[in-house]
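Of the protein chains in this complex, one is absent; all others appear in place.
Showing chain A:
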């Protein structure tokens, strides 16, 4: 059985009558030692999904539905106290902006030892030693000195490493990374992804990777879920998705990646419109207004997830795209795909 099994998760914001569904029936599994990607553009419900799993959404004005079983226990119905004890020890999260995610007035060392004390009961010298060991583990040089420094004294990459050290301090079984490389420059991005990969390989941690960067997906994820307007529209393993994207949205995303070997002067191929040009899933396919392939069939109720081609490759589309993307002739993880950051190890 999967470590984390999300089943028909819904998150609704707002009061009765003016509700909006940020996450609309998302299902996926994450196994031990597996890296699962949640991919989509801004506003598709990626971050809300991760916050819902961590129990970090505010109580007021938020309604949760569905199930999210972590090791057999439903995270959505857990008491606040139970969830709080799970956070940090069983599951942890890495955020987008490493500077604003660290307390600016407290040295790094105290922030790390705080977690060790909270979950592992380590105190004083023992906690300090363990903290130094953790910083060393995530590749921060001269950890004893860094422990005494404040967040603003570290570089961006160093801060993200420190945050990762805090997240893995108690060897959590699930790590959720919410766009951990967005605020970093390209070389640092590659190093951070490398580090995450190493942690997954060595500790067997499950990693839920939330990103809009297909380069990151190509370099890191085993299984990929493409989200659109709060629903999973395509789910496949990495190689399958990059080779045969079948949902027009995933297809368009891959096609829109600029290529270094494209002939000069060839225009980029964006997906037209924005995520606001959508219809409710209950009426039909939310992507239809932006889709090049849509027919009247698309506007008759929610399309179901089907497996039209390969087993395990699910698509929520009535006319899946059959032609491969040009880019897909390249192996996933190739330099062209990963041109912005997710270079494969």
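To be clear about the criterion, a residue touches a chain if its C-beta (ideal position, glycine included) is under 8 Å from a C-beta of that chain, and two chains touch if they have at least 3 such contacts; residues count from 1.
Heads up, the rule we're going with is that contacts and distances are computed from a predicted model.
For the chain that does not appear here, its UniProt entry gives the protein name "Peptide/nickel transport system permease protein", which is one of "Aspartate carbamoyltransferase", "Glycosyl transferase", "Peptide/nickel transport system permease protein" or "ATP synthase subunit b". When you scan A:21, A:46, A:119 or A:247 for touch with the missing chain, the hit is A:119. Only one of A:7, A:97, A:222 or A:237 touches the chain withheld from this view, namely A:97.
When the whole complex is considered, the residue among A:68, A:86 or A:122 that touches the unshown chain is A:86. Summarising the interface, chain A meets the missing chain with residues 54, 56, 59, 84-89, 92-93, 95, 97, 100-107, 114-115, 118-119, 145, 148-150, 152-153, 163, 166-167, 169.
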